[in-house]
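One protein chain is absent from this view; the other protein chains keep their places.
Each chain gets a letter, A, B and C, in the order it is written, and its residues are counted from 1.
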C-alpha cells in the first residue's frame, strides 16, 4: 500500500505536499519523497523513514515551485530499499517525468521484459519506472493526452497515479478504480490525494473522486479530463473501508468511520453475544466496537490502553516477559477486565498470532470469558492489487476451520461478519467492490506470480 | 513533573529500567537517563529526547549490573538543558550517589544558599543535587539510615525519590505523599516506580505503595524500612488522577481509568445537557466522556481522530491554515458532527486557548451546538509541588467568570465539576488529597518564589 | 577528475576497494561509491563526503562478493549532487552493468540526444550513464567483446573505465590514453587502479599500465584483452605529473616525485634567482622545491607549516583577519623568513588569487624579497578531457602578461618553466603528452560547449 499526493498552483506546493503525506502516513511508513517543479527546475527530497523525520524547514524551503507531488511507501518484507523510494523521477528529451503510484500492475513483468529486449535499462523494481519507460518510448514529446491514453491502456491491474510532466500535474485511476484518488481545491490551487483526510489537514475543499478510468490534466489553463475505455464493473478495494483508510477519511465517497460503525452494528445483529463489556483492540477496532456496543446495548469499555510512544523495536530482557510485543503497545486495565465476560471487536484476522497474544494478555489481567467478533469475513485469498497480504500459506483462514481458529487464538467464541452482511452494511452492490480476498473471485485475470518477487530475486 | 524507576536484583536491571521509563514516558518527554551499578562500577547513559530514541541495544548492553535507576523529565520552559538531565550522579569519598527525583522542594533555595556559603559548588539547578550535597555533608560514610533520615528531615515540599548509594537501592516519599511511588517484585528482584503501568509492562507484581514519610532500603539482605515523623494529614496530588497519570495505572491505590469514568458520571449528574452526542477530546478526555455518556444515556461518538504520527513542529504554509496546530493532531469527522448538538468532555482547562481552537474546528466541521463539561473544578492557584502550572497570570480561571470563559472558548454552555463532587467521585476524604490548585488552600507553607526561577536566572 | 578502482578474485574485494579509494582520495573528495558482486547479487554503498566517513565496518561487511569496483568523485561547482555519485549501476535483461569513469567525453551530448529521441530515459548527467545506455542498446545479451568494442568506438574524448558486467571485471582506456589506469595483482586477484599508490597500500604488485585503446576482460578464466583501432599519437595528461597525481605514484610509467624534482631542477637552470632560501608551498610544491634547491644550492627551508586538521569552512570573525583562508591552512614561521630573500616554488598558477594571499602572509611575516618560480608554463586554455580548469575567463594567464601577474601576486620576480623545458624534464617527446592547457593545441576536435554545462542547466 502507498499514499499519493499532488498540488498544482500554490507557492507552498512542497509544504502542502509534506502535510498531505503526513496525513497519509498510515498508508506507508517505510519511505517518503517529494518532488517540486519550479520554472523547469526539478528538486527532490526523499529518504527511508517517517515524513516527520525526513523533511525539515530547510529541505522544504529548498523545494521551490508551485507544483509538487509526493509519495509514502509501505514496508513489505525484502523490498525495502533506498532505490525503491517514490516518486520516481526521470529525465527525458530535456524534460522530466515524475510519478507516484499506488496499486499493483499485474502485467508489470511482461512489459518490462519487452522493453529490456529493446535496450531499456532499469534502476528499480517499481511499477512506476515501467510506466515512465512506456511514456518515454511513445512518440510524442509532450506526454499529451493521446500518448498518455495509449500508455495507460497497456497497463493491467490496479493503479492510482499522480504524475508531473514538465510542470503539468496529472492524476489517473485505473478503469476498475481499485485504489482511491480524489480532487480538492485550496483557493486557486488543485490538490490530488489518496484520501480526504489529507485535504482536511490543509483546509482544501473536497470536490470529487477521480472516476475509474479517468485522467485529469492540470496546468495553467485549468483542469481537463480524458477517459480510458469503460469497464462493465468497478472493483473498489473493500479493505480500504475495513482496515486501511483513516476513519476520518471518505473513500469511494463514503465516510470510513460511519461505515465501520455500521459494520459493527451489522455484526451485533448477525453474531450477538451474552457479555458484560464490549471493547475494541485500539485503535483499529474502535469504530466497529462502538457500533457493536450501540446495537447490542452492552457497555463499551476501554480494556486496553495504547502506548503512544511506540517506536523502534524494543530489546526483550532475558528475564522472560510473556507476550512482550503486545505489552509494549497495549496495557490491559485489570480493574475493567477482572471477572468479566469480555467481547472484543476486531476489524480483521490475518495470521491470528497477534490476536492470540492479546487474548492471552487479557486473560492474565483477569477476564473470565473472551469472545471475539470480526467485522469482515475470513480472508482466504491473496491480493494482487496492492494490499500486502501474506501468501495463502501464511493466512490462517484458508487452513483452519473457524472452530480451529477460535482454539488457536484461545477464545470462548469467535464469529465473523458474513460477506452479504458486509456489503449490506457498506450499502453497495457487490459488483462495485473487489471482495477477492474474501471470496477468491478476482475482478481481473490474476498473474501467475507477482513480478515484484521475481524482480527482487534478480536484484 | 517527572517519572522515576529503579530495579534491584536483576541481571537485566538497565533493560528493565529502560522499559519502565518507556511506560512512564507521559510523565516527561524532555530528557531521560539511566544509571547502572556493577560491582563498584557506575555506568550512565542519558540525553535529551524520548526514551525510545535515546537508548539502543548497544547502550543498554553496556549498562551492566543488577541495580539500576532511571528518570524521565518534563519539559518546562527555559530550564530544558543537558546539565539538568536526571538521575543526578556524584562521586563522594570513593563511592557514588545517584538520585532520581519527582516533585518540588519548597526550601531548595534556602538550603542551597547555606551550602554555597560553606564552599559547595553546584553543577545544575536541580533539587536532586541539593539532596546529594546534604547527604555528602552528613557525617557517616555510608548514607545509612540515620544519615538519610536526618537529611530528608531538612527537606520541605514534595519528593518521591529513587536513590542508589554504592549498590543499595533506596526509595523515599515525603511525609505528605504528594507524588506517587510504588513497590513491585519481579521474581527475586525489587522494582520501584512512579506508576503501576511501569510494573505491568515488565510483568512485575504490584506489592504496595511506599507510604508517605517512608524510606525503603533494598540490598542483598532484602528490604528494610524507616519512617520520617508523621504528619497529621496527607496531600496526594489530585491532578494525578484527573490528568497526569496513565489510565491503566493505579496511583494512591486506585485505578485512574475507573476514577475518571466516575468523575464523568458525577459530572453528568451535576451538569446534564440536552445534546445528540457526547465526545471526548482524544485521548485525555476519553475515560470521563465514557462515564458521562453512560450516565446520561447520550450516545458516545468519536468526533475527532488523533494523528498518531505527531512529531516535531510543523511548518505552517504561508497560505493560511486556520487552527493549524489543532488540525495537525486532530481531524474532526464531518459526518459525525454535521447538524449535531455536541457535548465535549474535557479533563481540565488551563489557559483555554487550546480548547478554543478545537471548538472552532468542530464548528467548521458542522456542529450545530457545542457544550463543554469539565471533569474538575476551575484551576485558580499555581502548584508548588511539581505540576507545571503556569503562574496565576496565565491561568484563565482566576481572571474570568465561567460565563466569560464560555464566551472566550466559543461554547453554547460550559460547566465544571464541583470540588465536593470531585472528591465524592474519587471516594476520598478531603484531607487525603492536595486540592490547592482548585481551592488556593496549600497543605504546607508555600515559598515566596520558586527557587527554580531564581536559579535559572542566575544561570 | 576522479579516481577509479576495481578488484576481481578476492573475498575481500570491497574492503580492498575501500582502501584503494582511500589511497585515491586526492583525485576526488566530493563523493564515493563501491559496488560489489556476489553470485548474481549486487550490493552498493555510496554517499557524499570522504571515503573514511562514508564506509564503516558494517557497510563494508555487507558488500559481499569477490568482485568489486569503486569511484571517488571531484567536486566541480554546480554538479555536486547525490544522483551523480558513481559507480553508475543499472539493471538490464536480468543482469547488471556497473561503471566507474574517469575523464570527459567530448560527444556526450550528441549521443544522449540521439538515445533520448529513441525513448531512453536518464537518471543523471554523467557520461557513465550514456555508456551504459549504449551498451544496453547493443544487440548481444552479454556485453561481450564485440558489443563493447562497438560501443567504445562511438565514444570521443577521454575515458579510463572500470566496469562490472554480471561478475566480469572490465578495464578500458581511450585510444589517446588521456587518463592513467594500471593493472596489479594481489595473490590470485586482479586489481585495476588509477594510480599505483592504490596498489601499494594493499600490497598489490604493479604489473603494467592498460595501454591506450586497450580493453581487458577479467573473469574466472583470467585476463583477456582486445584493442580499439590505433591512433597515430598519444595524449597523456601532463597535468597528472605536474599537479594531480600523488608523488608516490607512478603514472604513465614514471614516478611522479622524481619527475617533479626534475621539473624543479630544470626550473633552477632556466630561471635562477639570487635568494637566501628556497621554500615550497606545502604540500603540492614540495618535490619541485627540493629539486630547485638541490640544483641551485640555495638552502631548502620550511617557511610555512600546514595545519593537518583542516576541515569544513571556518567562520571568519567580524574582527577582520587578513588572508584568513591562507592562515587557517598555512602558518608562516617568522624566524625562518625574517629579513630573508625568499624563493617560492609553485607547481602551477591558475587564478593567482591564492598565491597572492600567501605572498602577502609571507611578507607580513618579515620576508624581505619574495620571488616565485613555477614548475610549468602559463595555463592559457581550458581542458576538455577531465581536469577541472575554470573557463578561459577565470584563468589569469590568458589575460595578463607575466609582469602583470607578478604585480598582481605581489612578487619581486616571477618566472615559469618553458614548454620545452617541461617536456625535457619529463623526458618524453611532445606527441606523447597532451599539453593543450599550455599551448591551446588540442589532440582531438574540442566540443563547442561542455555537455555537462548544458545538461546541468536542464536539470
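List of remarks:
In this text, a residue touches a chain if its C-beta (ideal position, glycine included) is under 8 Å from a C-beta of that chain, and two chains touch if they have at least 3 such contacts.
The structure presented is a predicted model; accordingly, all values stated were derived computationally and were not measured.
Within the full complex, the chain left out of the display contacts the shown chains B, C. Touching the chain that is not shown, out of B:2, B:108, B:132 or B:263: B:132 (per the contact rule at the top).
Considering the full assembly, B:92 is the residue among B:92, B:110, B:269 or B:415 that touches the omitted chain.
The chain not shown here is touched by just one of B:120, B:353, B:392 or B:413, and that residue is B:120.
By the touch definition given at the top, chain B reaches the unshown chain through residues 40-42, 89-94, 97, 116-123, 132-133, 136-138, 458-459. The omitted chain makes contact with chain C at the following residues, 10-12, 15-16, 18-19, 22-23, 25-26, 50-53, 56-57, 60, 186-187, 189, 197, 200-203, 246-248, 250, 255, 257-258, 283, 286-287, 290, 294, 299-302, 304-305, 307-312, 314-315, 317-319, 321-322, 327-328, 331-336.
Basically, only the chains that are shown with their structure count from here on.
With chains as nodes and touching pairs as edges, the resulting graph is an open line.
Rounded to whole angstrom, the centroid-to-centroid distance between chain A and chain B, based on C-alpha atoms, equals 37 Å.
The distance from the centre of chain A to the centre of chain C, each centre being the mean of the chain's C-alpha atoms, comes to 50 Å.
Centroids built from CA atoms put chain C at 62 Å from chain B.
Residue positions of chain B touching 2 or more other chains: there are none.
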